[in-house]
Structure formats: C-alpha cells, structure tokens
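Just one protein chain is left out here, and the rest sit where they should.
Labels run A and B following the written order; every chain starts at residue 1.
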Amino acid sequence: MSVLLTPETTFIVQGITGREAVNLTRECLDYGSRVVGGVTPGRKGREVHGVPVFDTVGQAVEHHGSQIDGSVVTVPPAFTKDAVIEALDNGIKLVVIVTERIPRGDVAEMVEYADRQGARIIGPNCLGLIAPGICKMGGIGGPAKDAEKAYEPGVVGVMSRSGGMTTEISSTLTAAGLGVSTAISIGGDAIIGSTYAELMPFFEADEQTEAIVIYSEPGGRMEAQLAEWVRENDSRLPIVAFMAGKFMDDEEMQGMSFGHAGTIVEGKEDSATEKIARLEEAGIRVVERIDEIPEAVREGVSK
Amino acid sequence: MRFFEFEARRIVEQAGIPVTSYGFCTTPDEAREAAAEIGGPTVVKSQVLTGGRMKAGGVKFADTPDEAAAHAEEILKLEINGHMPRGVLVDPKAEVKQEYYAGVVWDGTAKKPLMLFSDMGGIDIEQVAEEHPDHVGRGHISNLDPVFDFQAKEVIAATGVTGSQLNRATPILARLAELFRDGDMLLAEINPLAELTDGRFVALDAHMEMEDEATGRQAELLREKLGIAEDDTRDTYVPSEFERRVKAIDAADHRGVIQGKDHNFDGNLGLVIGAGGGSLTLTDAVRSQGGKPANYSEIGGNPSVAKACGLAKEVLQKDGVEKIAVMMSIVSNTRVDIVARGVIKACLELGRDPSEAIAVFRIPGAWEDEGARILDHYGVEYYDRSVSLWDAAGRAVEKVQGAS
Partner (left out) sequence: MSDAASAGDSIFIEIEMSDAVASDPELATKLQEVCPVSIFKATDSGPEIVVSQLDECVLCELCVEAAPQGGIEIIKKYG
C-alpha cells in the first residue's frame, strides 16, 4: 500500500485557474490522479483541462456526489487560511498547502482547526506528496513522465523539507532499485502541518514501507522531535537522514536565512551539527552525501 | 521586524498593560522637557535595536532635567555595536520592589504560542530557565479560542507567586498573549515587569518582534498607531554590492526567482546553483571537498534566459572568481535548456569561452535533452542525474583548483 494516498483518492485544487495550478492539474491528471474539481471564486462554469471549476468547495462536493478526500491549496497567502478552513468544513481530510509566505499565526490556526476536525495538513510551502504508480497530489516530481522517471514504486518512505530534494533523493533510490513507497514534501516553513515525527506512525503502519529517508535543514526543533519519537516508540523502520546546510554552522552565518523561511540558525540547538548529534544519539544513521543513502538504507533494512 | 523600546512600550500600553509615563526624545532639549514633566530622578535610555546598551553606556541616571539633557546629548552620539540610536527614552527612575519576567514566544513543536513567566526578572530568561527551572512557568494558548485569564494565572502560580502579586500580574500576561497573537508577533517580552514599592505592576522594558510576512496586514498598527514609515524596515543587514546587483536583476523581470548572497564567501569558485535545498546541499558538498565558494545562490521558478544570464554574469565578474559551477538537484519547473542558454550567454557577453569558464553543468530534469545539445555545442562538461550532486561538486572543485 502507501501512505495517505490510495488509487481511489479524490481531490480538488483550490485556486485552480492560477498559472502554476493549471500546470499542476495537468501533471496530476496525466499521472492518473483523480482531480474531481477546482475552486476559484467567480469562475464557476469554466473548465481546466476538463476539470470543472466551482465558486465554492461545497459546490464541488455536491457535483461530485460524495465525500472528496483532499485539496491542493494554491491561493495567495492572504486568502489561504479561509480557503483551507472552507475545505475542512466541507469534510476534506487531507489538505496540501502549496502557498509560500503565509504568516505563521495563520498556519498555526489552520493546523489547530484541522486537528479538531481530525484532518491533516501537509505544508505550507511544499510540493505535495506522491505514492508512485498510485497517486500524485501536487507539483511533486513535475510532469507525469518526469515523475515516473524519478519515482518508482518501492520500499522507502521519503520526507523532506525541500521539494526539489524530495525528487533528487527519490531518484537516487529509484536508480538503486529500492524505489519509493510514498514521498512527502513536508514544507520549508518554521511551522508546518505535519512534521517527520507526526508522519512516522503512517509509515509505521504501511506494510510496503521498510525504511525511511529524511532530508533536513538547520532551524527549528523538528529533528529533535523525531529523535524523541524514535526513542519513545520501538519503530520497526530504520531511518537514514541527510542534513544540508552545514556551512551555516559558521558563526558569521548566524541569524542569516538560507533556502527556506524556516532555515535560520538562531541558537546552538538548531544548527546542523547539533541536529546531527541528536539524530545519531537516537540511532538514526546520518549520511554526508545523497549518494550514500541507498547503501545506508540497505544496511539498515538487513539489520 | 524589530521594534524600538519606545514602540514596544506603546504597543503594550495600547494593549492595556500599565507602563511608566515615559518620553521619547530625539534632542537634548526634548529630554530636558520630558524630565521636567516627569519631575524627580529619571533614567535616559538609548533607543537602539541591539543588546548590551547598559554596558556600552547607553543607559544613564539623572537627578535633574539639565542632567537628563546632558546624558541625552552624549547618548544620542553614542554608537552601540554599530548602531546609532533612533533617540532616547526618558523614564522615571522607578522604585522597584521586585522584578519579574513575562513573555510569549512560538513553540514550533506544539504549533502554539507559549506563555512564559518568571519571578526572576531583569535577566535573560534562557539563563533563568537553565539555572532555576523551577522559577519559570510555561503554558500554551490556543490559536483559535480566546485567551482566558486563568491560563495566565496558572503559568504565574507555577512559579510560586501568590497573593496580590498573582492577581496583578495575571491580566498583564493574558493581555501580552493576546497582543502577541493579534499583532503577528514572533516575540513579545516584558523584562523587567516591575512591582513598584507602592504595589503597582508596570512594564519597565519591552521587546517586540513582528513577523515580516505579516507587516502588510498589520498596517494599522505600524503606520497609524506607531507612525512607522513603510520603507522603515529595520533590516540591519547591509547587502553587499553583489547582493544589491543580483536583487536588481531579479526585480527587473517577474519570471523566476534568483537570489545571491556573498557575505563571508570569498573563494574562487562561483556558484550558480538552485532551489533552497539543492543550494544548501551543493554549498556543503563544495566546501567538504576542499572547494572555496565565492558566493551562495538560489535559482528557482523557471527564470528567463536574461535572468539566469544576469546572475551568472555577476558571479563571473566577482573578484577572485575563476570558474563557475552550474548545478541543481533534479528540476521539474525550471528548464535545463533555459538555464544553459543563460549561463552560456553570460560567458559570451563577457568574452569568456563557456567550456573554460563553466567548470561543470549538472542540472537534470525538465528539457534536459535540449540543454545537453546546447552545452555540447559549446563544449561544456555536462552531467545528468547519474552523476550525484557530491560528485559534480567534487569535479568542479578539481577543475577550479587545477586552473589556479
């Protein structure tokens, strides 16, 4: 099986008439995903690559005739919170937020709202998730033929704070013959809907997944949280981590942000070196190079 | 966006938290007037966005208005950690019985604001937390529900504070939590929160920082209530010439995004690299293999040929740069052929041979076959996804070192 997605997963795209959303819709349809509607207020009646556009999420659900599983939200930052809560109030349980530069108070509000509804948010500032051969939800991996090339079905679950590196790592796993069970671009912001530790139970419960690979960056406590999770839960899954941004450990780089909004070293705790130490203490294998990942996964699985 | 103390005080005051009657002054005469109005001993404090002003002589006590004016004159000229003061704050010298700490920060793991309180105020809260953990109370607030006073009360009571002190401090911490949430703050801190000899609680110093992403929707607070001009961003970072020029190239064209940084990078290998994660990974890979990057860059969102060319030209022209390495993790939106055209064009326009100036080109992904044709034509060393980021970076280092 896979994580969070199934061949039956249905989703809508909110903000579907935007330039990037039109591309994303095309890519997902080509991959075989079930995009059942789109929402852009005031554009009801149009179509995007054959997908009907509605004014409200409620209209999309009514047109579909039954529950819709997910939504990919691509609306501008000032409107994102409203769009996400609209989706949640219409029974959607999996929301991927692509939008960048959302104030973190809004993100925290959406996440708490989703928690109360028993729903899950992936992102913001992410490319979505893909279960190879099953479903692609979001821009992850790009056009369908490119996504197929980088993501072959397999045994490794991938979680990454960088959308691009999700594909680079998955491609390495695919080339090594290990393949990917599900890859999730979790987002690059300081506060995100789903952290590594929060997604671990899903991979743990997935029979297809035999190992986990994470891509990490300086900033935040997400890696420390994963280390705690590993210590507290007797996980069957070996984890291999790659930590980028070691150069940011230099004192002169303190307080400077590189890469993503969440990537900023403000204290000793969120530096790359400190995170590597924490992950290793918890028994997580940290590799220095992306190309060492497949070997490390094999060693972890055979233990 | 960081606030000066006088602004932070205005913010807490407007949230209903008591402060002493202070005056913000930009001249010695204003300071004299403010001190006269206060009547009695005053303290004159430099308004700078940096710590350590006490040690640097930026805080002085005065018994008379003339003394306050004299201190203001000195402090207004005093640079602290490279910052000139925006003005001085003239404050009554408070008769303090006890100093407390009240603060609100984000807890990224819980994804909720965290209230903090300590009965050991006036010093760094992190130090208190480390040395006297039982003197720090903590409690989350919801992002959705109202802030209830009892939540603040619980946090304060956890430090052992009781009696009228508990009842006076409770609404202050609760209002601070509300203003943190309503004002899109990253930090809202009153330190010290003073209990005066007459039993009143007042905020003696406050630190506030607002999230940059939210400054647009906080226009009413920033412009109308605080009178902060739109171009007054408080960004203390001084961009280099290279950084300014790259920013100008980026702004000139809406297609794609390029970023360049070169603070503390002064090597001989120019980096034309892309996307957040890929750039971090590649910069590490170059340095770990003995290479010396001349800069950091990020290319994303499928830039135009002109933009990629502009970035590459800036990097090639930087002092000390011998070759550039053009590398990215697998791209799905940015096009390989467009970036290839851009960097080759940069070389040609500067009269450089692309096959010599470009150490390696490793960008797999969208339109890679077309990119390969262009690179082939100009004899540039090209790698696809079968060559790892690490190996591509290593090859670039090898070539630039062979050249020097």
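Following the convention adopted for this analysis, a contact is a pair of C-beta atoms (placed from the backbone, for glycine too) under 8 Å apart; a residue touches a chain by one contact, two chains touch by 3 or more.
The structure presented is a predicted model; accordingly, all values stated were derived computationally and were not measured.
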Field: Chains on display which the left-out chain touches in the complete complex
entry: B
Field: Full-complex contact with the absent chain, from B:104, B:203 or B:344
entry: B:344
Statement: Where B:62, B:374 or B:393 are the choices, the one touching the absent chain is B:374
Field: Residue of B:142, B:215 or B:304 in touch with the missing chain, whole complex considered
entry: B:304
- request: Identify the residues of subunit B touching the omitted chain, counting contacts across the whole complex.
  value: 304-306, 335, 337-338, 341, 344-345, 348-349, 351, 370, 373-374, 376-378
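Everything below uses one rule, namely that only the chains that are shown with their structure count from here on.
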Query: When the centre of a chain is set as the mean of its C-alpha atoms, what distance in Å lies between subunit A and subunit B?
result: 26
- request: Enumerate the contact residues on subunit A facing subunit B in the complex.
  value: 77-78, 101-105, 107-109, 111-113, 116, 139, 141-143, 146-147, 150, 160-165, 167-168, 171-172, 175, 188, 190-191, 195, 215, 217, 220-222, 225, 242, 244-248, 250, 252-253, 256, 258-261, 263, 288-291
- request: Would you mind writing out the residues of subunit B in touch with subunit A in their complex?
  value: 106, 108-109, 111-113, 142-144, 181, 184, 186, 211, 213-214, 216-217, 237, 261, 263-264, 274-281, 283-285, 287-288, 296, 298, 328-333, 364-366, 385-386, 388-391
